[in-house]
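Here is the structure we will look at.
As you look at this complex, bear in mind that one protein chain is not there, while each of the others sits in place.
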Amino acid sequence: MSAFGVTFRRELALLWGGGGALAPLGYFFGATMLVPLAMGPDRALLQTAGPPLVWIAAALAVLAMLERLFQSDLEDGSLDQMLLSPAPLELIVLAKGAALWVGIGVPLALAGAPAAIALQAPIERLPLIVFSLALGAAAFIGVGLVGAALTASVKRGGVLIALIVLPFFAPPIIFGAAVASGEDVVAALSILGGCALGAAALGPIAAAAALRLQAE
Amino acid sequence: MSARGPFQDKPSLRVEGLTLSRGGRVLFEDLSFAAGPGAYVEVQGSNGSGKTSLLRAIAGLLRPRGGRIEFDGVEDQALSLHYLAHANALKREASVRDHLRYWAGLFGGAPSEDFVAQMLDLGRVMKLPVRVLSQGQARRLALARLVVAPRPVWLLDEPAAALDDAGRAVLNELIASHRANGGIAVAAVHEPLGVAPSLVVRVPR
Partner (left out) sequence: MFAFLANPARFMAFSAWATPVLFVGALVLFVVGIPWALFYSPADYQMGDTARIMYVHVPAAWWSMGVFAFMTGASFVGLVWRHVLADVAARAAAPVGAVFAGVCLITGSLWGAPTWGTWWEWDGRMTSMLVLFVTYLGYIGLWASIEDEERAARLTAILCLVGAINLPIVKFSVDWWSTLHQPASIMRSGGSAVHPSMLGPLLTMAGAYLLLFGALTLMNMRATIFRRRVESAAMRKAQS
């Protein structure tokens, strides 16, 4: 199997094998649960505020996954081996990102459906919410790779990652929440797709450049 | 070892006028040595003298401040070397077999997993996750990388760390057959491995 294939398989196995993917899902549900507790159960209020808040919860759940993403590889020496592989590091980082998307991003998008129902979103909008969340997760993970790579050598860098990455979350959040709220759906969805594509293409390149420096 | 043939192109390694620094501090200056096919180079020096940095520089992981490092007789530069670091590069939750398969994909090898496991005496723990292995077993698993995909140059940082007598014997056997195939081994060691080095490089301090 290729370097991309084995990296993808290994990362996915490590994500799910350790039960690690359950934690961000639980975090996601926990965060959405707090919303009605803070705002009150008023149906009309939840209907307008609910879908955007699902987006915030998804962004936070991805953010929580980033701290250890490359830090463990740096500490246990795996990063050196990735660098010595004949395959380009960009490809290996892309494989890690793809595994994260399949292992965490897509489950989060699917979990967006029950969360949105609980927050009184109209049923007919659910497919759109799930689809846009899947695109948004790709964008979050793409820029998240860069943040995680830049802070791989920083101990307890969780807060710093958030600070670095949050400005990059602004565009996908804007267009994603617009899709979820049913505002100007076609335009917002196509721009969101552009964000996801751009982040998935540029993220691994910038992250690999940062990781080469971290290994020195 | 029958798993692979000898290195046809007579690999050699040349280090010229190498100067390395870490965090603004110069470790050593103007270090030169050369090693031909079948050489075993022992790098000696006290703790913090720059043994590890020398290996990392040869591996291309650390950018030297000055000097040159060249491989000759190596067909593809991307396939020139293995680096066995202090850290074993193992994931606690993945099994021994998972690691062998991963490395085969990462480095482009096609090993017989059972053969590798037998040689390193890991057959019994093949399906077990790394977290249940002893330190010696974990180190042997890290050594398996050297066999999974052939590379003409091996860079070994304290390869015998955590190995028992049987493990050391296996290591020496690996190095011997690597040299017999025309490969080069460069090892940074605290105490000699027991293999007669063809060259001793002292890292000054």
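Order as written gives the chain letters A and B; numbering starts at 1 within each chain.
The definition used in the following text is that a residue touches a chain if its C-beta (ideal position, glycine included) is under 8 Å from a C-beta of that chain, and two chains touch if they have at least 3 such contacts.
Remember, predicted model here, so these are calculated numbers, not experimental data.
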Since one chain has been left out of the picture, which residues of chain A touch it in the full complex? 143, 146, 150-151, 153-154, 157, 160, 163-168, 170-171, 174-175, 178, 183-184, 191, 195, 202, 206, 209-210, 213-214, 216
Since one chain isn't shown, list which residues of chain B touch it in the complete complex. 23-25
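In this text, only the chains that are shown with their structure count from here on.
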Considering only the defined contacts, which chain B positions touch chain A in the complex? 56, 59-63, 76, 78-79, 81-83, 85-91, 93-94, 98, 101-108, 145
List the residues on chain A that touch chain B in their complex, please. 1-3, 5-7, 10, 13-14, 17-18, 75-78, 80-87, 92, 215-216
